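Yeah, one chain of the complex is gone here, protein chain that is, but the others are all in their spots.
By letter and in written order, the chains are A and B; residue numbering begins at 1 in each of them.
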Amino acid sequence: MTTDRSTSSGPALLEVLDVSKSFGAVAAVQGVSFPLYAGEAHALVGENGAGKSTIVKMLAGVHRPDTGTLRADGENRTFHSPADAKAAGIAVIYQEPTLFPDLSVAENIAMGNAPLTRLRQIDRRSMRATAERLFARLGVRIDPDRPARGLSIADQQIVEIAKALSTKARVLIMDEPTAALSGVEVERLFSVVRSLRDEGAAIMFISHRFEEITALCQRVTIMRDGRHVATEKVEDLSVDDMIRRMVGRDLSALFPKQEVTAGDVVLTVEGLSREGVFRDISFEVRAGEIVALAGLVGSGRSEVMQAVFGVDPYDSGTVVFNGKRLKPRNPRAAMNAGLALVPEDRRQQGLVMDLSIARNVTLPRSGALARLGLLFGGTEKREAESWTRKLQTRFGRLSDAVGTLSGGNQQKVVLAKWLATGPKLLIVDEPTRGIDVGTKAEVHRLMSSLAADGMAVVMVSSELPEVLGMADRVLVLREGHLVAELSRAEATEESVMYAAMGQKVTA
Amino acid sequence: MSVAVTEIHKQDQKPGRSLGYVFRQREMGIVLALVALVAYTAINQSRFLSSQSIRDILLNTAILAVLASGMAVVVITRHIDLSVGSVLGLSAFAVATVMQHNQDLPMVAALALGLGIGAVAGVVNGALVHFGNVPALVVTLGTMYAYRGLTYSWAGGQQVTADEVPRHFLRFANSDLLGVPWLVIIALAVIAGVGVMMRNYRIGRELYAMGSSPQAAGLAGIKIARNTLVAFVISGALAGLGGVLYASRFGTVDAASGNGYELQVVAAVVVGGVAVFGGSGTIWGAGLGALLLTVIGSALAVLDINQFWQQAIVGALIVLAIGADRLVAVRIARSLRKRDSHV
Partner (left out) sequence: MSELRGRLASWDSAIIGVTVLVLIGASIGVENFGNSSNFTFLILDLLPIALIALPMTMIVITGEIDLSVASTLGLTSAIMGDLWNRGLTIETIMPLCVLAGALLGAVNGFLINRLGLPSLAVTIGTLALYRGLALVVLGDAAVADFPWTYTGWVTGTIGGAVPNVLIILVVLAVIAGVVLHATPFGRSLFAIGANDQAARFSGINVTRTKFWLYVVSGAVAGLAGVLWTLRYSSARADNGAGLELAVVAAVLLGGVSIFGGKGSLWGVLSGVLLLAALQNALRLQDVSGQALNIVTGVLLIASVLLPNIITGTRNALQKRRLRAAVPAQSS
């Protein structure tokens, strides 16, 4: 558990030098530089959308920098493909592990450099032995012959690490590996990573959890809006320092929450269960209040709200809205009753990227807008125009594909789409993920004023400051159970994290 | 803590084994169905097991099995090749025409010519799929038309008849090596060769990987372009080989030879347990699928059941096979979700 290993100097294993990358008009990364040394674990932090994943993808050979260079072992390198990055000794472990579900664990590890017999056939015995040796070294027991399909996320990550070890990778990049892990699994992962670090590998570790960063890393690079802010020793920075530099301003100024007195109960959820996902969830939401659903990724927060809205099924329990029971698995009925859900994943769930802004805004309401069952361009356009103006959305033309907008403006289109239905309860899942700081504040102001006007708001969020800043009440989920209900006064960073992790934070 | 870890992984062991069992079950299911069908038919009509009847079944299976082996490779890679029937027709007509004009050409040259034509057709398919970024369904639907049209415009309504091609060419399909027809030997060799490639060689495993998860394959640095080409070339070349065998077996060839054959080939592959969405299934499963389809046809004839039922049964079998795959997948997913959850 010690973190007092001194950072080794000497030549960097990998250097990022003045690298920039744009996607269309959006500059994801601009002029970022930092080195990775052997024997260090280096944290990369920043808000969502700060450009961390783009850095990872450039190091992995998925994207090529528009400008700037990557230097491995003192030599300039251009990675044309993931294979090039792999050959340079870089291994990447993504948030979502990238295994082949139909192949065996041993094959997954050996993919790309499988041992061969003299006839150039794959040497299954040696492949299996390698897997077993690697697992023994990592101190885990996974059957090398089982297919990768069905491994838990934690085990999949272990397999990914074994894969990295098998290629003799000396730079290990981990993109939020702990997001979906339980406390025990995180501990196991860390002990593996520490031993690799001590054997001379360079680790780049991306995480939102500061206690993990202080527990594991020696140095930290902070990014904001695609730019490099600082690279410092972890011990020289307090958590507050890091957050301040990530956000670029004081937290208190960010959340314009107005005080409101809650009205009548509008939503009552009782005993809601879905096998393997969440169990026995009960809570109420009143008009005019903002209720936050907190918890780790994978704790079942989004799934609960999706079940309430009817896009996901549930096995038992009831959802009552304004005194009427909502039909399960029927989002249309929920919509008609006055519910709206702004989903977590804007690209996959919130918007149809190829369709125009106007079509997206009016999609849930196209039935109501039709005259004699027919839609004419005019009505949709007018409706979309009025709502996008209300939310101050910036775009070229309403007929542009919504995919051409920036993240923040896309989020405004999703909000417009649902506010246009005139909801009495607005569910927002990660309302500010991946959008710029300015728009973030706008979204927060909007939520606050909607609540002030008597709308009930349920907010699912992974960002603690947002939860603490916006919510009148905080519900905390852990592993599918509702474990705490905290009032605005009771909710602190510690109390919420404690409830979410179910244990004292190890630091 | 280490105790906890051990505990977690002890649980992993059992489902792992049962999963493998489920996958193996697939080919066993076909074998059992075959055995049951053959036994039932033979009990009712003993001549079903006469050596002539068996020989006919095997000869009828051979060409289908050769094409199914190639199709299985493409389907495992999460593509499809609808052009195989047209490639067979093109190759059959080309080879028959060349043999007609060069009576002394040895059989080996005919085989090489067929393989070559098929391989070129496969290169075109693969290149359009990978470099043109056009879905295999569209590409091979298009080349299915194009290759067929090519044959038609070449043949122009002509046909090559059995008495115009050399004797040794016709004899090949109907002669034996140690009592086993050459056609069957070739089919077995193809199944074994492609099967070993898919099972034991890097390229084969990479094809499975590409079908199992295309994104992960890209990230793992697999040579997608080369492998896609290889898959389509194998399928094309084997369809070309099938064309030679077809011409040799039937002697009479016109531009319509093998029209609509692609559906039978897809049926054999799907019934043989190759998942339509890639990543799983085996070559010998596809071969078994081809055998099962042929046996059904012969059994209906022998049992004096209306021949017209055959196609309906094939259709029902395809739907059944897909349904069974889905059922197994859903059941596995459910049991895994239960096991992995902490709830």
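By our rule, a contact is a pair of C-beta atoms (placed from the backbone, for glycine too) under 8 Å apart; a residue touches a chain by one contact, two chains touch by 3 or more.
If you're wondering where the values come from, they're calculated on a predicted model, not measured in any experiment.
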Contact with the hidden chain, among A:Asp240, A:Asp264, A:Asp354 or A:Asp453, goes to A:Asp354
Answer key for A:Val297, A:Val311, A:Ala441 or A:Val483 versus the chain not shown reads A:Val311
From the list B:Thr41, B:Ser69, B:Thr97 or B:Thr143, pick the residue that touches the absent chain. B:Thr143
Footprint left on chain B by the chain that the document does not show: 80, 128, 132-135, 137-139, 141-150, 152-153, 156-157, 255, 260, 263, 266-267, 270, 276-277, 306, 308-319, 322-323, 326
For chain A, which residues touch the unseen chain? 18, 20, 22, 31, 66-67, 311, 331-332, 334-335, 341, 343, 348-355, 359, 363-364, 366-367, 369-370, 373-376, 397, 399, 417
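Throughout what follows, only the chains that are shown with their structure count from here on.
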Take the average of all CA coordinates in chain A, do the same for chain B, and state the distance between these two points in whole angstrom. 43
With touch defined as at the start, can you tell me which chain B residues reach chain A in the complex? 1-2, 4-6, 9-10, 12-13, 15-17, 19-20, 23, 196, 200-202, 205-206, 208-209, 211-213, 215-223, 279-280, 332, 336-338, 340-343
Quick one: in the complex, what on chain A touches chain B? 60-62, 81-86, 92, 94, 98-103, 107, 111-112, 114, 116, 120-122, 139-143, 145-147, 149-152, 155, 182, 184, 187-188, 275-279, 300, 479-481
